[in-house]
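Every protein chain except one is present and positioned as in the full complex.
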Amino acid sequence: MRPENYKPVQHSASHEYELYFGPNHPGIEGNYALKCVLSGDVVQSLRADGGYLHRGFEKIMEERLWIQNVALVPRICVPDPVPMEETYARAVEMLGGLEIPKRAQWIRALMLEASRVCAHLFYFGGHAATMGMYSNMFWGVTDRDLILDIFEEITGARIYHMYITPGGVRRDLPEGVLDRLSKVLDYVESRLPEFDNLFFDNAVVINRATGVGTLTTEQALSWGVTGPNLRACGLPFDVRRDDPYLIYDELDFDIPTETAGDAWARTLVRREELLQSIRILRQIIATLPKVGGPIRCALPNPLAWNVPAGSVYARTESSKGELGFFVVSKGGAKPWRVHVRGPSSMHAVHVLERLGPGSRLEDVAQIMFSLDACPPEVDR
Amino acid sequence: MNRELESLDAVFREMPDLKVEHTGPRRTRIQVEADALPTLLELLKGRAGYLHLSAISCVDWPDTEEFELVYHLWSYQVSNLISAHTRIPYDPGRYVSVYDLHAPAVYFERDIHEMFGVWFEGCPDQEPFILTEWQGPPPMRKSFDTVAYVNDTFEWREYQPEWANDPSGGKG
Partner (left out) sequence: MSTDPNQAVACRTVDAEERSLLGRVLDRIADHCRARSLFVLHYCTGCGAIELPPTMTSRFDLERVGMQPMVTPRQADILLITGYLSVKTLKRVVMTYEQMQGPKYVIGLGSCTINGGMYWNSYATIKLLDRYIPVDNYIAGCMPRPEAIQQVFLDLMGRIDRGEAQAWKDYYRRYDWYLGQQQQLFGTNWQAPTDVVGEAIRYRLVGEQTLGSHTAHLERYAPYYDQLGIIRPEPARMKARPQLEVVSR
């Protein structure tokens, strides 16, 4: 892609050259660009170029009512939209001083964990595809579709549910959906040995991914790495456990860690997290029928709802890292300011620009996918 | 764990002008003067273990012609989130970068510079990232009216109710 003011420039004879990696490139995740300076096939410097997916969310959310933004927030992150809905709803509840019913909290946790399973299955496919292995992509996407069917049954939509609203959830679970979810989880778990044969125990993949994009623990801490990428460096930090929200302090789950900090460790952490999410979902499935009560608390008229003035920072563990919503209210019918800390905003720009130099060109896509960088939430 | 909590109190003793407020479980709000904020961040990082800069948010307050900068810091050791609020005036709209303390700050400061037009002294990278092809004013300022801009720049499609009945547009 040439910029609009392109003029051919005569370079002096040099061994370095510039390569535009994206936005229209099959190796890039989403609509995102990296400008690489290469010598041979070794990256000398790397510069991220975002904004292709910029929609100005933070601005247009200021223009709409509190309840209208429920439709807008899931669109910030496409592969993992539920944490966005949940965090926004929780931030508004914290501002408004609402206490949501127990049953709604359990249903929200169920949605969050199911969304995490989806995102991780998608991740397996994406990471394998950067190594030229497309069978994994086919399997991961197809298994993910079974969970999308459950989502569709609960909420009416496959991707953007708009199900979690301030005050609770929109409607109760349909009859028998927990049994069907349980069957889907059994199936996904039974598929893992197949994934192991194809991907996780595959010597080619292990050789290809080991030592690629290695983060040391000090680097991870000082560069603001969060989520599974931080846990792959040996730090057992998880917002669900250390800053618990909803009913996560009542659940029993482990925080898997790896010590290597490379692309392979990040993938292994996500494999274990998938199992932990299934474990959490099983606990929720066992508990949810015993938790009765309403699914929404009483709200004022949502079209004329003036949320009390104040500011709040709500955090969630999304499948990609730490998600933060800073919401400021001036006491009006619309938010005064909403700042979204995209979970992968740090990974896609700051970390990637520092991990890239020194790696080889064919590993750039792999580093980006293994960090699970998600451009829409960087650009917002 | 108690050792770190005591050191947090020591930080607060050292800076008596802070307005500290516990707003919820694991949430602390600090109101701090603009010239004291870098010192506060340094003390929090060095003495109380607030290593993780979660985000820097900027809020526009046109009534008082001020930007409010909010630094969200998380401590892995004591599991507490501090939101340090400070205000800087529109004019000159400059502030110091905290890049030397927290490397992730460069991303957020670049973003705030792009969206609000605040200049951060000492920030190594304030080139446009998202709005490289944007000619207008910083769009997140309250004075920028996005609806008026859209109406000026773009045209709208006529609403054609018959499309609801015949989605193919009469082609079959």
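Lettered A and B in written order, each chain numbered from 1.
Criterion: a residue touches a chain if its C-beta (ideal position, glycine included) is under 8 Å from a C-beta of that chain, and two chains touch if they have at least 3 such contacts.
Source: prediction; values computed, not measured.
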Left-out chain, listing which of the shown chains it touches: A, B
Contacting the left-out chain in the complete assembly, out of A:83, A:228 or A:376: A:376
Full-complex contact with the absent chain, from A:24, A:197 or A:210: A:24
Selected residue (touches chain absent from view) among A:18, A:41 or A:145: A:145
Residues of chain B (touch criterion as defined above) contacting the omitted chain: 132-136, 139, 144, 146-147, 149-150, 153-157, 167
In chain A, positions touching the absent partner: 1-2, 4-8, 23-26, 30-31, 51-56, 59-60, 63, 71-72, 75, 78-79, 122, 125, 137-139, 141-142, 144-145, 148, 158-160, 376, 379
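Convention: only the chains that are shown with their structure count from here on.
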Chain A and chain B: spacing of chain centres that average the CA atoms, whole Å: 21
Chain A - residues contacting chain B, complex: 48-51, 54, 56, 58-60, 63, 94, 221-224, 226, 235, 237, 242-243, 311-313, 315, 322, 324, 326, 328, 336-337, 339, 341, 345-346, 349-350, 379
Complex contacts: residues of chain B adjacent to chain A: 23-24, 26-27, 29, 51-55, 57-60, 70, 72, 74, 76, 79, 81, 83, 85, 102-104, 106-107, 115, 129-133, 139-140, 144, 146-147
